[in-house]
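This is the structure I want to talk about, given as structure tokens.
Here the complex is missing one protein chain, while the rest keep their positions.
Up next, chain A:
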Amino acid sequence: MIAHKDPMHILLADDDEDDRAFFSEAIMELKMDNKLTLFTNGNGLMDYLVLPDIKLPHILFLDLNMPGKTGIECLKEIRANTRFKDVSVAIYSTSSSEKDIEDTFIEGANIYIKKPNDFSALKKVIKEVINMNWQFHTSGLNIETFFFSI
């Protein structure tokens, strides 16, 4: 499904400036052939996604607590639209509450990542998620494997 020759198109929606910086630094340091687009809130993300002539991303990293449209609202809208059926959604949040994990799982997110507190761990997570065989991951998905543990 994903042509490996193509540069991966990755989106990140996160209102925290530092987290966006950590994320892009990590992507940069990973030196993978990726295209990263950053959004500072959910509304911006959704405005972008509904544009007709964009190239759809491969993976969307989605923060949950954002001003305006929250992560879960964005997730619901994305999953309600068949145009985005091939977009993998990785929840990227500080929270590791059971409720958030369960809700996003039910709404159709593909993986749940708790923001690490170590930069090398962050790099490891991003690397693994980007290289993940989504088809394989999704076919065996359950609430236990949904939560990504480093």
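Just so it is clear, contacts are C-beta pairs under 8 Å (C-beta built on N, C-alpha and C of every residue); 3 or more make two chains touch, one makes a residue touch a chain; residues count from 1.
The rule is short, and it goes like this: contacts and distances are computed from a predicted model.
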*Assuming one chain is omitted from the figure, identify its UniProt name from "Putative aldouronate transport system permease protein", "Cytochrome c oxidase subunit 1", "Transglutaminase family protein" or "histidine kinase".*
"histidine kinase"
*Quick one: which of A:82, A:117 or A:142 touches the chain that's been left out?*
A:117
*Touch criterion as defined above, residue of A:22, A:48 or A:146 at the omitted chain*: A:22
*Considering the whole complex rather than only what is displayed, give the residues of chain A touching the chain that is not shown.*
18, 22, 25, 94-95, 97-98, 115-120, 122, 149
